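One structure is given below, represented as structure tokens, and several questions about it will come after.
As you look at this complex, bear in mind that one protein chain is not there, while each of the others sits in place.
The block that comes next holds chain A.
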Amino acid sequence: MILYIIDICYLVAVVLFILGIKLMSHPDTARRGNGIALSGMILAIVASFFTPGLNNIILILVAMALGTVGGLYFAKSVKMTAMPQLVSFFNGMGGAAAALIGLVEYGDLPVDEVGKGAVLMASLVIGSISFSGSMIAMGKLQGVIKDIRINKMLGFTILAVAVALAVYIIASGQPQPVLVYVVVLLALVYGLAFVYPIGGADMPVVISLLNSLTGVTAATTGLLYDNKVMLMGGILVGSAGLLLTLLMAKAMNRSVANILFTSFGTAAGG
């Protein structure tokens, strides 16, 4: 019975998410949309507490209390002009959380579950990229990190190696705890190499793209658990975020490809 109720709560939460985003795209209703999306999120969180066999409830509550205090503190104390970097910071936290879930899950996953393994690797790689990329984007907007030129091919090579290793880990049919950490490390480095060469003025577009990536990791985590609220919520953010990225680039009279690859191109000449 309780399982059915959880599922229905998740279903309602998804509807609230969609409604929330929908309302958020009109100036008159934007605040209400935010509130509706928040109520959906609270419903999803409360429902997940009723998952059968849930242990460590106190530990979960402590972590959530710390996160709530920290989140509210940052959100209230940061200056209005520093908002984009804060969004980037929060976005990185979401990506990191997804990567951490992937790391814990890898320990429990039977090696012969190739499909789930692939989903898990995607979760790890994209989450790590989103985390390190968001941190660099935040640093750049804050003016702490200067532009550094990194060869385009170097970045792609790192990503290619990470993906190849991930495929190898799944195909090997054996637990590879060390290699998993290597994959995460490479993905983190790729996130750095991806965002470093992009100019500060283009950062909002990049943050939007990273936001979309975090959505995708939330969705892959949802696939891992057969959890529809994460799947649906994540993909919603993934696709809405991608469209938003394109719209933002268009509003700046730039193309996304231009933003992402021009600065790489100049570096690759050397």
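Rule of thumb we're sticking to: a contact is a pair of C-beta atoms (placed from the backbone, for glycine too) under 8 Å apart; a residue touches a chain by one contact, two chains touch by 3 or more; residues count from 1.
Keep this in mind: contacts and distances are computed from a predicted model.
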From "Cell wall polymerase", "Mannose/fructose/sorbose-specific PTS system IIC component", "TctA family transporter" or "proton-translocating NAD(P)(+) transhydrogenase", the hidden chain's UniProt protein name: "proton-translocating NAD(P)(+) transhydrogenase"
Touch with the omitted chain, as defined above, among A:Ala63, A:Val144, A:Ala164 or A:Ala201: A:Ala63
Residue of A:Met138, A:Leu165, A:Leu236 or A:Val256 in touch with the missing chain, whole complex considered: A:Leu236
Positions on chain A where the hidden chain makes contact: 17-18, 20-22, 24-28, 30-31, 33-35, 37-38, 41, 44-45, 48-49, 51, 53-57, 59-60, 62-64, 66-68, 70-72, 74-76, 78, 80, 83-84, 86-87, 89-91, 93-94, 96-98, 100-101, 103-105, 107, 114-116, 118, 204, 207-208, 211, 214-215, 217-219, 221-244, 247-248, 251
